[in-house]
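Remarks on the structure that follows.
Excluded from the complex is one protein chain; the other protein chains are retained at their positions.
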Amino acid sequence: MHMLEKSIDLLINSYNSIGLVNHREGEKLPSKDSIAHILYSLDELIFPGFRETTGIEHTDLTLSTPEKIYHIAGELIRDVEGSIAFSSRNGSFSCGREGCHAAAELIVRDFFEELPLIRSLLALDLQAAFRGDPAAKSTQEVIVSYPGFEAIMVYRMAHFFWTREIPLIPRMMSELVHGRTGIDIHPGAEIGESFFIDHGTGVVIGETTIIGKNVKLYQGVTLGALSVKKEEANKKRHPTIEDDVTIYSNAAILGGETVIGRGCIIGGNVWLTSSVPSNTVVYSRMGEYNEKALK
Amino acid sequence: MHMLEKSIDLLINSYNSIGLVNHREGEKLPSKDSIAHILYSLDELIFPGFRETTGIEHTDLTLSTPEKIYHIAGELIRDVEGSIAFSSRNGSFSCGREGCHAAAELIVRDFFEELPLIRSLLALDLQAAFRGDPAAKSTQEVIVSYPGFEAIMVYRMAHFFWTREIPLIPRMMSELVHGRTGIDIHPGAEIGESFFIDHGTGVVIGETTIIGKNVKLYQGVTLGALSVKKEEANKKRHPTIEDDVTIYSNAAILGGETVIGRGCIIGGNVWLTSSVPSNTVVYSRMGEYNEKALK
Amino acid sequence: MHMLEKSIDLLINSYNSIGLVNHREGEKLPSKDSIAHILYSLDELIFPGFRETTGIEHTDLTLSTPEKIYHIAGELIRDVEGSIAFSSRNGSFSCGREGCHAAAELIVRDFFEELPLIRSLLALDLQAAFRGDPAAKSTQEVIVSYPGFEAIMVYRMAHFFWTREIPLIPRMMSELVHGRTGIDIHPGAEIGESFFIDHGTGVVIGETTIIGKNVKLYQGVTLGALSVKKEEANKKRHPTIEDDVTIYSNAAILGGETVIGRGCIIGGNVWLTSSVPSNTVVYSRMGEYNEKALK
Amino acid sequence: MHMLEKSIDLLINSYNSIGLVNHREGEKLPSKDSIAHILYSLDELIFPGFRETTGIEHTDLTLSTPEKIYHIAGELIRDVEGSIAFSSRNGSFSCGREGCHAAAELIVRDFFEELPLIRSLLALDLQAAFRGDPAAKSTQEVIVSYPGFEAIMVYRMAHFFWTREIPLIPRMMSELVHGRTGIDIHPGAEIGESFFIDHGTGVVIGETTIIGKNVKLYQGVTLGALSVKKEEANKKRHPTIEDDVTIYSNAAILGGETVIGRGCIIGGNVWLTSSVPSNTVVYSRMGEYNEKALK
Amino acid sequence: MHMLEKSIDLLINSYNSIGLVNHREGEKLPSKDSIAHILYSLDELIFPGFRETTGIEHTDLTLSTPEKIYHIAGELIRDVEGSIAFSSRNGSFSCGREGCHAAAELIVRDFFEELPLIRSLLALDLQAAFRGDPAAKSTQEVIVSYPGFEAIMVYRMAHFFWTREIPLIPRMMSELVHGRTGIDIHPGAEIGESFFIDHGTGVVIGETTIIGKNVKLYQGVTLGALSVKKEEANKKRHPTIEDDVTIYSNAAILGGETVIGRGCIIGGNVWLTSSVPSNTVVYSRMGEYNEKALK
Partner (left out) sequence: MHMLEKSIDLLINSYNSIGLVNHREGEKLPSKDSIAHILYSLDELIFPGFRETTGIEHTDLTLSTPEKIYHIAGELIRDVEGSIAFSSRNGSFSCGREGCHAAAELIVRDFFEELPLIRSLLALDLQAAFRGDPAAKSTQEVIVSYPGFEAIMVYRMAHFFWTREIPLIPRMMSELVHGRTGIDIHPGAEIGESFFIDHGTGVVIGETTIIGKNVKLYQGVTLGALSVKKEEANKKRHPTIEDDVTIYSNAAILGGETVIGRGCIIGGNVWLTSSVPSNTVVYSRMGEYNEKALK
């Protein structure tokens, strides 16, 4: 089929002129499938036996745990190193090949040492989910079937890499779980313990959001920015939610100076751009509607 | 890289102290991948040739059908048995190893005998989708590209297991299709024939919802609860939607005593917490907005 | 387990009576997995190295590019041919086996020749995303982690097949990326250059929507129809959005005659069913709500 | 790399001029991988749990057995049908498309009904191997590590298809196990019960060989033809070995009229082209050699 | 295809009556695929980068080595435990579940600690092959393309398990490499350093063979037994080959008391059943043949 030859030449020309080829233009950046594979393996490392079909019954955790850790470490170091090198070229600091690799090793080591702490936090989130949803019959059910819990699990790992200023990887992680759950938690957000999101589709939590303990969100809640100007990228643009707040479905809370005080309840569909004092109930006037009989 | 040894020890300690390992603590619970694989196979069993790349042209359905059924049965019995045993340990009844296995076999047998009925219901849902969307060009298009239809297909299977009081599996099924479609139908809901959901992202249908025949929903519709107290877990907390109702995008209908009467049309973004008599049109006052010219 | 034999017979009877088997009833229609595989391969062809784990470092693009094109061409021609034959049977024109195959070859050839143009458009969309989101740190980050960008990439390919009147395939493509991103862009929509969707979950863009250049949408925006009558399937049912418009989260703009003029800003949650003149800011009155202190 | 285009054209020309393309020239013949896959599955069907890594512990044989049989049946019917159609075109009888398919179904059904008998014969072969080799510690060891036993297992299945005059498939089966074991048993040979081949590499047993009960062969034994003229293809060209014969390594017994009588022992490296009466020991004079001291 | 149901019943009956099902009758014995997978992984562990397609360039051996060891250890412990338990049931000693597992762990630990020694021995074998074959251009060529070297590599591992009296596994290992190379070295043989087998097809080395240093064998050599009586299973039945001996193709040396003295050269096709003093050349009288002119 010689007629495809023209398109082959055109496409190769396009690679040469426009670029956007990983990684002819510089460092080898992580690929989507690579980060997806790492996340999948981490899921199984954190809650052994709940993800993969083959159970763990005959497998001694003292053998499978180091095997998994060494395996994931190899992949993570490669991708963290590529991301650091990318950042080094574009940013304010720089590391040579040796230096970037050494930095990647240290960060990955720290990450694995943090995992038991992340497990402890997730155990609290699990309790919050179980308490917070009358439909939940067991904590095991939460692990295997709550998208909100899955999103929080990934957030807690992605946030680690964000705090180490690794580019790309934390956002790729949060986007992967956004794709699976419809819940978009920016890895830069700071979220306290015992956090619960129910149903979750459409939830957006922006980069500079701060969330306290025992907060509960429903589907479609936006914790967003008022301003989307590029030059304000380094400002706090998203709200602060204090401890023990509940926010019902499709509410939007916007702005970096907006603070929802401790113990508030924000009703469904409420649209808030200013602060609310502690222990306040806010409910929408959307309940107002018109009716007419058909014919 | 000896520096990973510390994290290995910490993580194994965490498994021992916090647990959350399937299944060192008891029954072998189903894994996410296992239920995902079962659902995938059931999809191909219900509409042969529409899911897998390899078509069925050379394959005699009289051979491939029993092959698939025996295959899925093996996996389902294992997972249903684990779930029943889990339930037996935590719940009000109990079965020994033999008993749980025998019960699982009976339930799986009943499930396969119900499949032709489910196909018949789905054929009606298919017609409803085709009639209900002007953009639909054929029923085949609905099978291969309507997320609402996929969600209903999975719901009708998950509901079977819910009615048999199998824990975990029905919720895992509904959550898998929630992840793919953004449509969250609790398997406990009761939904009549010829049901159609268009676009679907963000739809939430709660555990005790009752939906009649010929109901049509759009994206973002919530059929939810007013109360989320754990102690009301066994009450009817979600609304009743009678036959021939249409509910437009992002409407929220809440509460176990809320009844939307036969033939109603609920407009987009309407927020309802009380009943509406039959044949009523309800529309939001959200159309009201402010305008100003840009400089 | 003889008790499964009854269900085998019942299911085969159901295939014979209800049908819905691809492709015993006619042409071999594309399967979901087939189109998914094609889309995956096209993703890697458009931005080499960003999708698959194995990088492209040692691979000469002059070898891998023709390999991929010939591979995808084989699959696409098969599925386009099946779709054309299906359309030929049901529609107003008809092609024989030879004719359908030849037509499929030509369309696939044209598609590959269009790919460099699609890459150029996507390079502009990429710039729009980078400029439009203060959180975006690089264009590479947009490629690997922006669902809005992924949805646009697939739209631009699916739209090609839509304009060639190929049934099923464009809708299957748009639905696959809808599943991954929660963004539902009908392949029939016409969308200008430098388009950006942020977060994206819940966005719906209908079949006859027309969108100009430099338009920006946020999550939950609906560009929908007022009428969903089957007999109006061939009318323009969805709005027109002119150049340089921004539409914030959860706004709904409905109706085929609704035109949002150049340079407008539509606020979050606005519900619009009529046109807005150029350079107008529209904001919801949803900001109005009630408060009460908790005991 | 435009320089490959010339070779592409040359190769396609070669396909058109020389042919040898399955199956542009006629029936779809079985492929090597297809028969290899069927044999692999049959191995696991005959001795469940000894071949595949995943054991059968949790799998009920009443589920896995029909699953495997239906699966293999689908593949076998396809390949038997192709082979029959090929034979129909070239041979003395002919079947149309329907007829070839129906014939294939009957043969495959008969094959599966013969499997229990084949298992019984193999149980006897197993005993013969265990008794015949002082190094054998258990019958299980014979199943998992005796190439001679593997070759006999495949022979007993291939012979079934040979007796039904199916072309290609029996020879492909015997060649697959020849490749793995170095033992070349033509599927046309007739071999009695309790047969044992030790070590096995280099054994050749020709098409018209007849072997009685309790025969034992060592590596490198040839039971071959004296004449290799094409026109004698339908004559008995290979020897007859009566009951209770042992033939040591690298012996060659040639000719269709050569009969080794009951109870004979044929020594290593013996080269025989004529019959031997019952209960005779034949030993080579090869023991004669020359010696000289080095330096 | 109801006609398969009879064969399903017959086959399940056969499983119940004849058995030969792993592992309904007792311990879970290793499967062929399991040992094959372990051997494959060990190959890559011993000579990293020479077996798998993906090289090791980007992989730090300090990560990949522990990953591989923990992985293989998990599989080996399971299979060694099953084999020990099998042996425990049939043999003279016995271990309970805990005891068999603990024993398996110790043996596997010892095996991994022996691997560096095995590597050192293989480095000597490699030199012997390079020196011994004029066609060998490099030691790398020997690693990647000498079947004799592959057979020795597997022998040196299988022999470890043999000396620990693990049943099944060593024989399965030697049989796997016999299948690939045509070289059948019983794991019970004792073979000194710097051993080389050229070409190798048809070589048989029996269970009680003893081979010194710097021995070289060619294809088809048998080091076999004179007696194959079951009751002599515990006697030395195979020959002793002292240091620096070369044995040419197809020679057979038989008998437990046959000793080939240091420095001997045994010619092709020689058939020896008695000892040969050191530094002797033995050559066959097979060079004698008859000639006649054609026509």
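Order of writing sets the chain letters: A, B, C, D and E. Residues in each chain are counted from 1.
Please note the rule applied: a contact is a pair of C-beta atoms (placed from the backbone, for glycine too) under 8 Å apart; a residue touches a chain by one contact, two chains touch by 3 or more.
Not measured: the values here are computed from a predicted model.
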| Which one, D:K6, D:R97 or D:K292, makes contact with the chain that was left out? | D:K6
| message | Tell me which of E:S17, E:S94, E:Q140 or E:S274 is the one touching the absent chain. | response | E:Q140
| task | Using the definition of touch stated at the top, determine which of D:L61, D:I197 or D:A252 touches the missing chain. | result | D:A252
| field | Residues in chain E touching the chain absent from view | value | 45, 47-53, 55-57, 61-62, 65-66, 69-70, 73, 105, 109, 112-113, 115-116, 119-120, 123, 126, 131-135, 137-141, 143-147, 180-182, 198-199, 201-202, 219-220, 249-250, 268-269, 284, 286-295
| remark: Contacts from chain C to the absent chain lie at residues 58-60, 63-64, 66-67, 70-71, 73-74, 77-78
| note | Contacts from chain D to the absent chain lie at residues 1, 3-8, 10-15, 18, 20-24, 28-35, 37, 86, 90, 167-168, 171-172, 174-175, 178-179, 182, 184, 186, 188, 201-202, 204, 206-207, 220, 222, 224-225, 228-233, 237, 250, 252, 254, 263, 265, 267, 269-273, 276, 279-286
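We take it that only the chains that are shown with their structure count from here on.
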| task | Enter the minimum step count from chain A to chain C; a value of 1 means the two chains touch. | result | 1
| field | Repeated interface matching A-B, over half of the contact pairs identical, chosen among B-D, A-E or B-C | value | B-C
| task | Indicate the whole-number Å distance between the mean C-alpha point of chain B and the mean C-alpha point of chain D. | result | 52
| request: Just give me the whole-number Å value for how far the CA centre of chain B lies from that of chain E. | output: 55
| field | In chain B, residues with contacts to at least two other chains | value | 1, 60, 62-63, 66, 70, 73, 182, 201-202, 220, 250, 269, 284, 286
